[in-house]
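Shown here is a partial selection of chains from the complex, left in place.
Should a chain be cited, it is by its letter among A and B, assigned in written order, with residues numbered from 1 in that chain.
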Amino acid sequence: MDYQPLLEEVLKDVSAYRGQGSVAGYIPTLARADPNKLGIALALEDGSAFAAGDGEETFSIQSISYVFSLALALHHQKSALWNHVGREPAGSPVNSIFQLEMEKGKPRNPLTSAGAIVVCDQLIGADTADEAVEEMLGFLRERSSDESVAIDEGLAMSESQAGAFNRSLAYFISAFGNMQNPVAEVLSLYYRQCSIAMSCRQLARAALYLAFDGTDPVSGDAVTVASRARRINALMLTCGHYDNSGDFAFRVGLPGKSAVSGGILAIIPGTGAVCVWSPGLNAAGTSLVGVMALERLVERTGWSLFGHGRSLG
Amino acid sequence: MDYQPLLEEVLKDVSAYRGQGSVAGYIPTLARADPNKLGIALALEDGSAFAAGDGEETFSIQSISYVFSLALALHHQKSALWNHVGREPAGSPVNSIFQLEMEKGKPRNPLTSAGAIVVCDQLIGADTADEAVEEMLGFLRERSSDESVAIDEGLAMSESQAGAFNRSLAYFISAFGNMQNPVAEVLSLYYRQCSIAMSCRQLARAALYLAFDGTDPVSGDAVTVASRARRINALMLTCGHYDNSGDFAFRVGLPGKSAVSGGILAIIPGTGAVCVWSPGLNAAGTSLVGVMALERLVERTGWSLFGHGRSLG
């Protein structure tokens, strides 16, 4: 089926809202993002892929990277990972450290900054941050079938320089004994994974295996077991959007992960993966126009997990 | 298809764990519950229904009632309800008042005690608690096709007498100006809805419309619009189990609602509704054996929202 017209239409539906929301401003590279950018891409079981608007343009994947580092860390640590990080929604704003104190340095889930830092530490394990970065890049290149995926090193440097809050989180976790590697080493991985540049098309393709119980339906690669793929989706649904995860489930009804760069990756189990990008964020840090686009897409296709009408898709 | 053998098998799988967990002890009626009770029931699109173990025995539905009062309040108030209650996961234990303070008396979602109290207030609206109770009972009788559904009035009285924490929540909400009716009136509805006695079979049947975009597939009644049914499911998935909603999504992967009496209602969009009951609770207040039973059921059927294999169901 040709989804190109549908994607075009979805973008048209929401294009009047382009430029709304606030572009993340904590580092110059992000602050300079063009608020009118708007892209979408869809990858399907049969290998077909569609992109519209700026869907082929790269942006830093920021916290969308958490989904992939979680997948890799679970591959290495298996359920031992859950000794170091929980799997409950956070219930607090993106920049809050309160729950980390209440829960003695164990982040509530791997899709918050604190949780992703712990996942980075576990992913490094007995290796180095450089090795973990290589593993991550290799994984994303293989999953997206695109060797050009790379880190924006200048951005990684800026992120690190601006990163007082994340440094605070990391030392706080360390003070509770929940970090095995030096903070500097862990953050070196963290900032580089956040600075990987990818397009909507590459991200949708890379995440396709999550929609098919862990097996890439195009290459046939058994990337992970079904239970793990389902659980990553479950975490995305309950925890993927800072303190508006509930609202995203309510409005879109798909597992997803938002990033401060304005990207949102969403999984359509049994069907495919979709990614949108628009830099203006809502008050909770999710792409304002991006979530509108996904809402329209799901309305038109019936892809919500919560309805009867998935057969419409 | 005959699901009877499957339900029996699921109960057999978990029956070794019967009696584990802690029975809720804050009022004598609940504390006297037999920890060895274990029941399950399934209602399907074609009107077929299956029950096993103690699946026909009634228990007080407690916070499972929140799903139905939410449905009714949304019917009356429509999206104005969201001015009074949020839709984000709570991120704090069942007996915490902290977030309510941070968020100035607006509960995070309608499936916590605080949220359900606000929903009760909205459901009463300009009427009386007695009228709202009647509406609620009428709705549950109609949806379960069973006129025998009734309130355990003795239990309602005990709940009210023991309810210092909920009284505290209600006055706190009222202090922030988020309550239009007197606290006593609102709690009168709240305790009576929690004391409605239903069986797993009745609950699964009553919730069937939520699996079919708001239309009861057996009676053909258009109970609510598709978007509202989907949204209630989304809220159940992100917020339905106190501070283990994330874990429930991770393990079971279905929209659900836990109750301190040991019941769990779960929705299988496009397929049906299932309810389990076993009084022993885990540390977060969800039925310990109940969640295990649902986990087995989903493993065997592929009904998780997050996998490819729903066609197995």
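We take it that a contact is a pair of C-beta atoms (placed from the backbone, for glycine too) under 8 Å apart; a residue touches a chain by one contact, two chains touch by 3 or more.
Source: prediction; values computed, not measured.
Participant: All chains share one sequence and 2 are in place; how many are there in total?
Facilitator: 4
The rule we apply is simple: only the chains that are shown with their structure count from here on.
Participant: Indicate the whole-number Å distance between the mean C-alpha point of subunit A and the mean C-alpha point of subunit B.
Facilitator: 31
Participant: Touching subunit B in the complex: which residues of subunit A?
Facilitator: Residues of subunit A touching subunit B: 86-92, 99, 108-109, 211-213, 226, 229-231, 233-235, 237-239, 243-247, 249-250, 253, 255, 269-270, 304-310.
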